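Working notes for the structure below.
A single protein chain has been omitted from the complex, and every remaining protein chain is retained in its original position.
The block that comes next holds chain A.
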Amino acid sequence: MKVLTLNFLTCAVKACKSSSDSFPLHPKDAELVHDDVEVNAQLLTNLLHRLDWKALRTTATELGFPDLPETAPTQEDLENDEKTLKDLHNLLIETQMMEGKLVCGHCGHEYAVREGIANFLLPTHLV
């Protein structure tokens, strides 16, 4: 599961959706792997408009990556500064979460991740 995905995922429990604490989910005991992937500048540019930067900063810190700048880079930044592009690519596209848990900051429910596959099925009392 690419780290980028954590920017789109929230708690599956309906009652949590309205709480800002349910996003992003917090990785716990995360095992990460790095895969070399060819840089796709077009993809990163498209992503830039769709990312929740604040949530991404939280995720990066929680996964032990160096702090991201406070504000999102602009498209020009990506075009002119190869390091910004590479760093973002490394975090979002090349890094995968293979094992561990994703925890909701609102209800505390833990979603297990095994072999890169997260399980978001809820027991009946949470449906």
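One rule holds in what follows: contacts are C-beta pairs under 8 Å (C-beta built on N, C-alpha and C of every residue); 3 or more make two chains touch, one makes a residue touch a chain; residues count from 1.
To be clear about the criterion, contacts and distances are computed from a predicted model.
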item	value
Undisplayed chain, where the name is taken from the UniProt record, one of "N-acetyltransferase domain-containing protein", "Rab-like protein 2A", "DNA-directed RNA polymerase III subunit RPC3" or "tRNA (guanine(10)-N(2))-methyltransferase"	"tRNA (guanine(10)-N(2))-methyltransferase"
Full-complex contact with the absent chain, from A:Leu32, A:Leu63 or A:Ala118	A:Ala118
Contacts of chain A with the absent chain, listed as residue ranges	1-2, 4-5, 7-14, 17, 23, 25, 35, 37-38, 40, 42-43, 45-47, 49-50, 52, 93, 110-112, 114-125, 127
